[in-house]
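Okay, so here's the structure we're looking at.
Note that one protein chain of the assembly has been removed; the remaining protein chains are unaltered in position.
Order as written gives the chain letters A and B; numbering starts at 1 within each chain.
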Amino acid sequence: MSTLLTALRTWLVPFRYGLERWSYTMQRISGVVIALYFVMHVASTGQVVGGPSVWTLPPYEYAKQVWLETKEFLANPLFDAGLVVLAFMIFFHSINGVRLVLAHFGLILKKPTRPEYPYHPGSMSRIQRVIFWVSVALATAALVYSLDVFFKVLQP
Amino acid sequence: MRAKTIQLLHYITGLGILVAGGIHLATVFLLSPYEASMSFDGHPLSVIAVYRNLFLAATLQALLVLVAFHGFNGLRTILSELHQGPTYLKLLNAVVIAAAAVVVVYGTRTIVIAHLLGNA
Partner (left out) sequence: MLEEVKFKVLRYDPDKDGKKRFQEFRVPIRKGMTVLQGLLHIKEKIDPTLSIRFSCRMATCGSCGMMINGLPRLACYTLIEELKTRTVVVEPLRNFPIVKDLVTDFEEFFNKHRSVKPYLIRIDTYVQEKSNTMYLQSDEELVRYVQFAYCIKCGLCYAACPVVATDKTFLGPQALAQAYRYYADSRDEAGVDRLKPLGDGSSLLRCHFAASCSQVCPKGVDPALAIQLLRKEVLLRS
């Protein structure tokens, strides 16, 4: 039990350790949320062909009927709000993921040097941090766009 | 599989998702109005029309497999940090592989049947 508490505290509380720690926490949370959404998405799109019991070609009208009912069930502002948050997470996770791949191969980090004071670690290079902010900016744009799609906020 | 191979696959699937997911989101949101994309048929990029198109259906299939790998491997990574020990890790791997397989099989069924349904 105490390991679980330690885990939740270290995974979810990014304060004090700087930008990269925020990236770590946000990447982790968004990853888990997207993975869970993915499972639900596969389940709900399964309704296109008539639901989980259908494993052979169903009658066209039956599949259409099931899909229309599913759509009605999903037409709920709560689900839409979830999708808006998800849009942010997907874009953040993608671009920040690219940043992490590049960083993991040392591509956007500075080369080792003799530390000179005041010292700034080469792993916290400017370009690496710029990509983080780009991912936040794009994610915010996706959030606004999806707010418009689902709640028509940009339309008079 | 060696941990480093899985790690490389994690990067590769991640980058693959960028492409396949990009196409998926573009078909749903950019290339056709959202309402039209969600309708069963009657629009050039309605649900059934997308599945009927071989290229788009193949993209969805690729996306399914890539996200299943990337997502479940990510969950496995997180859970493997919670607790260690050979028994736990073996059990964790088995559960994660089984869960991913169920999702892939169910999703593949949807794509294949919907593709056939569209062409019927």
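Going forward, contacts are C-beta pairs under 8 Å (C-beta built on N, C-alpha and C of every residue); 3 or more make two chains touch, one makes a residue touch a chain.
Just so we're clear, the structure is a prediction, and the values are computed from it rather than from any experiment.
Participant: Among the chains present in the display, which ones are touched by the chain that isn't there?
Facilitator: The chain that is not shown touches these displayed chains: A, B.
Participant: Per the definition of touch given earlier, which of A:100, A:131 or A:149 contacts the omitted chain?
Facilitator: Residue touching the chain left out of view: A:100.
Participant: Quickly run down the residues of subunit A that touch the omitted chain.
Facilitator: Where subunit A meets the chain not shown: residues 3, 6-7, 10-11, 16-18, 20-21, 23-24, 27-28, 100, 103-106, 109-110, 112-115, 117, 119, 121-124.
Participant: Could you list which residues of subunit B touch the chain missing from the display?
Facilitator: With respect to the unshown chain, the touching residues of subunit B are 2-4, 7-8, 77, 80-82, 84.
Keep in mind that, in the parts below, only the chains that are shown with their structure count from here on.
Participant: Which subunit B residues qualify as touching subunit A in the complex?
Facilitator: 11, 14-15, 17-18, 21, 29, 34, 38, 40-41, 47-48, 51, 64, 67-68, 71-72, 74-75, 78, 81-83, 103, 106-107, 109-110, 113-114, 116-117, 120
Participant: With touch defined as at the start, can you tell me which subunit A residues reach subunit B in the complex?
Facilitator: 3-4, 7, 11, 28, 31-32, 34-35, 38-39, 42-43, 45-46, 48-49, 52, 54-58, 60, 63-64, 67-68, 71, 90, 94, 97-98, 101, 104, 145, 149
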